[in-house]
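One chain of protein is taken out of this complex; the other chains stay put.
== chain A ==
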Amino acid sequence: MNFAHADGKSVTVLIHNDVKTTELTSAQLRKIFSMRQTLWPDGTPIVVFVLPSQHPAHQALCKDMLKMFPYQVERIWNKLAYSGLGEKPIEVSSEQEMLERLRTTPGAIGYVMENTDFDNAQSLKITGG
């Protein structure tokens, strides 16, 4: 299992076990969570799960991984959803639900705090850029 992420990060990005991509740049991850990139390289649709905007893991994902402020991410989603450009991600209420959806949804991507145990998903390595 490829469990690695940049130093100082407090969140782990997880993907469904069948997803073959195991490493992304920060810019590529930003395109996925801003819902512009909708397919994995093998053609599988990407299904994005997010936690509520005030959740510490969401705050950490935005600032540390996406290099964005949470309100910037929210604005992008609203622009997409109300101008036809794209869809909003699926919001789950807890890390437990996040892990369950990651386990059962092919093509899924999500995140949890880095000290959270996970067995049925794989972590994604995020590099700079």
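Note that a contact is a pair of C-beta atoms (placed from the backbone, for glycine too) under 8 Å apart; a residue touches a chain by one contact, two chains touch by 3 or more; residues count from 1.
Basically, contacts and distances are computed from a predicted model.
Enquirer: Missing chain, UniProt name, options "NADP-reducing hydrogenase subunit HndD", "Energy-coupling factor transporter transmembrane protein EcfT", "Transcriptional regulator, GntR family" or "Phosphate-selective porin O and P": which is it?
Expert: "Phosphate-selective porin O and P"
Enquirer: Give the residue, chosen from A:Val13, A:Leu51, A:Met68 or A:Met98, that touches the chain omitted from the document.
Expert: Only one of A:Val13, A:Leu51, A:Met68 or A:Met98 touches the chain omitted from view, namely A:Met68.
Enquirer: Per the definition of touch given earlier, which of A:Ser10, A:Gln37 or A:Thr116 contacts the omitted chain?
Expert: Going through A:Ser10, A:Gln37 or A:Thr116 one by one, A:Gln37 is the residue touching the chain not shown.
Enquirer: Using the touch rule from the top, list residues of chain A that touch the missing partner.
Expert: 21, 24, 27-28, 30-31, 36-39, 41, 43, 45, 53-54, 67-72, 75, 78-79, 81-85, 87-88, 129
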